[in-house]
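Every protein chain of the complex appears in place save one, which is left out.
Chain naming follows the written order as A and B, and within any one chain the residues start at number 1.
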Amino acid sequence: MSTAAAAPVVELKQITKRFPGIIANDSISLTLRKGEIHALLGENGAGKSTLMNILFGLYQPDEGTIEMNGTPVTIDNPNKAIKYGIGMVHQHFKLVQPFTVTENIILGMEPKKGLNIDYKSASAQVAKLSEQYGLQVNPNSKIQDISVGMQQRVEIMKTLYRGADILIFDEPTAVLTPQEIEELMAIMRRLVAEGKSIILITHKLKEIMEISDRVTIIRRGKVIDTVDTDKTNPSDLAEKMVGRSVSFKIDKDEPNIGQPVLEMNQVRVESKEGVSLLNGLDLVVRAGEVVGIAGVDGNGQTELIEAITGLRKINSGTITLSGRSITNLPTRKIIESGVSHIPEDRHKHGLVLDFSVKENMILETYYKTPYSKGAFLDQRTIGEYAGKLVKDFDVRTPDIETKARSLSGGNQQKAIIAREIDKNPDFLIAAQPTRGLDVGAIEFVHKQLIAQRDQGKAVLLVSFELDEIMNVADRIAVIYGGKIVGEVYPKDTNDQELGLMMAGFIDKGGQKGE
Amino acid sequence: MNKLRKIFTLDSLVVPLVAIVLGLIVGALVMLLGNYNPIEAYSALIKRVVGSPYHVGETIRQVTPLIFTGLAVAFAFRSGMFNIGADGQVLIGMTTATAVSLSLDGVHALVSVPLAVIAGGLAGGCWAAIAGFLKAKRGINEVITTIMLNWVALYFSNYIIRHFFLLKGQNRSEDIQASASMTFLSSIFDNARVHWGTVIALIAAAFFYIYLWKTKQGYEMRAVGFNQHAAEYAGMNVGRNVIKAMFISGVFAGLAGTFEVLGVFHFQSVFAASPGYGFDGIAVALLGMNHPIGVVFAAILYGGLTYGSAGMSFAAGVPPELIKIIIGSIIFFIAAQGIVRFILKPFYLKRKKEKVL
């Protein structure tokens, strides 16, 4: 496929985009040839998304030009991009939940019969597209009722319905199982075979090696290199992406496992509507080990954490911490009995963004001495404490009075980790702790988790990144349909087996790690 | 990012000031369109406010309930809620103070007045806490419940006054003997109706500031106000804070009503429609950027304009409704800060350039 003969369909020439304080894209050039899959590799924050948003008309470049089939064009809104045959499959799906598949696809380009939307012909068109590309999507399902993998296909169909020839996939595999990733790659191959061209934004080397024809690596807004995939290798790509040689293996000793800390026994949780969210879940995490929860988003991970931390009441079952029951205790009691929690969504749960860094550091301890004396806060002690944490955990902030909102994602996460670890918990929950962070910050987080384990703490790591689970966890528990369907050790398993378990095809039962 | 923050803190003072100027300009334009002389009108307004000790005293009287209701709305705002129901809470406070005072007829004022004040404040607080409770327990939007409770308060108050305390043949309660007037100041202010409520209002503003920014309970309340999810995650009881915040907010409003009765009118009318104290409070809170000091100044501005409007009406013939237009415009410019920033843009740019040079 990567014949040099294929003509360029899109050429980005010397694109520069500045935001207040940063240059997101610094004179970036990129050529997409007809019929190729061109990977765009870079860390979080390297400028990949900005570049693609420029191509899709969501941002305007400050300098540089875009050429389509040799002619310079101005793309100043998504409508124009759509007109030029560019389609984007967004990382966070742009789907209206209460609408049907068909409604989502036709929105903005509705077939009409008189004044009405012609739903009949719309559904027929959607069904036809689905068949042509082997997507198996039901046109009349509501988005809120279909799986994440299916939702992504609807995103793809939105671009196809608009006749896109150039498809941009933004981190498409972030939330898929290994099997779903395989299926997605098959779909991408079929698209290319039908004459489409694809830009694949990702930071996953494995996928790039498997599917792309060429790779462009960008770092801090600049193009580092463009190479043919078959003339490179993962470690070379990684070094170009990060700017130094990196090892994705984590140095860690064998775990020194002690007594059970967290024990969950037949935990059941139902939603208000009576839908079963946790379905008789058993889990044990012992002192000195990291247990990784692997699973596809929406299989009960969030509810599992909420059940442990008291944010959600459980309907039946028991949860104990070092032998004492914490079942359905208020959150504060659970925190006080030694649970720390690095939450999944740092903006929603982890921080009060409009509070200063200082105020955020005492979010769970403000009412205790020495931070409060009587009814009043002791500002001085709090300031000293926050200053110490900021220093110890290398949180980069102008000062401790700075609003948490204005910190970078990595530093916000560091602030949370500092606060949670400094409480010296017996049990630490880390949910998606590296989401959206760059490699340096990811390494920092992983080291902290391992250090906690080595100090004899029990650590629960919940992540959608299988690589992270495989590297950091000492034992992996796979969650599917609200229960643990199997437990394995990283050295005894592989992506394929985990993937099948995550999709519910293998049920090994809860082994409690024995 | 840093630059943005600096502009923002500057804005917190500049924007309201510019908005006030713009609002007064809008008022002047409306007057010109109506063939009035804005300069004449505005000077008549000012003359009325500061013209004599009596008028100064009466302006203070006008400002006092606005401080209370402004604090009420601002306090709820800071805790993440929109208390549109200050109006009803004022009425409930008023009615309770009236009922307590009339029931304690003959008891010494040193006993009955404090009792009436405490009862009026608590009653206002409890009334507001209903909306807080419904939000905490059932997740019902407080905007809707407080609006509904305003009417319930209106009719309930009328019921109490008409059935238990009616002055025969009149549409108002009997006269209240116990008074919170500051009679020792009467000579200074030429018998204007100044009362202890003003002092209490300023104390309430101080309490607002200290409670919210210096105590651990206030810390918790602000956390809940900014981000309920994070507060919950951190083990705070969000529901309890919501109820508590509404209660305190309602106490402020209740005190507004209490002092209107005990300090100003010394009786309570049967109201045909909402007296509108609460809606004025919303305006004051927004003008004061939901900060207690801001609220005090905003109340002085709003109260001054309102009291002065009578002078404007008398001297220049301008209908007093103009004040509502001015206040509405000021809030519009504060809410849509983009407009103010747009107008200010050339100035900011100039300043930046100067710094570079």
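By our rule, a residue touches a chain if its C-beta (ideal position, glycine included) is under 8 Å from a C-beta of that chain, and two chains touch if they have at least 3 such contacts.
Rule of thumb we're sticking to: contacts and distances are computed from a predicted model.
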(request) From the list "ABC transporter permease protein YufQ", "Aspartyl/glutamyl-tRNA(Asn/Gln) amidotransferase subunit B", "NADH-quinone oxidoreductase subunit H" or "Septum site-determining protein MinD", give the UniProt name belonging to the chain omitted from this structure. (result) "ABC transporter permease protein YufQ"
(request) Mind giving the shown chains that are in contact with the missing chain? (result) A, B
(request) Consider the whole complex, including the chain that is not shown, and state which of B:T145, B:T198, B:N227 or B:Q268 touches that chain. (result) B:T145
(message) Contact with the hidden chain only, please: which chain B residues?
(response) 30, 34, 82, 134, 138-141, 143-145, 147-149, 151-152, 155-156, 158-159, 162-163, 272-274, 279, 282-283, 286, 319, 321-325, 327-329, 331-332, 335-339
(request) Name, in rising order, the residues on chain A that touch the hidden chain in the full complex. (result) 56, 58, 77-79, 82, 88, 90, 94-99, 103-104, 106-110, 112, 115-117, 158
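Keep in mind that, in the parts below, only the chains that are shown with their structure count from here on.
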(request) Determine the centre-to-centre distance between chain A and chain B, using the mean Cα coordinates as centres, and give it in whole Å. (result) 47
(message) For a test of understanding, state which residues of chain B touch chain A in their complex under the given definition.
(response) 1-5, 214-217, 219-220, 222-223, 226-227, 229-237
(request) Please name which positions on chain A make contact with chain B in the complex. (result) 20-21, 309-311, 330-336, 341, 343, 348-355, 359, 363-364, 366-367, 372, 375-377, 398, 403, 406
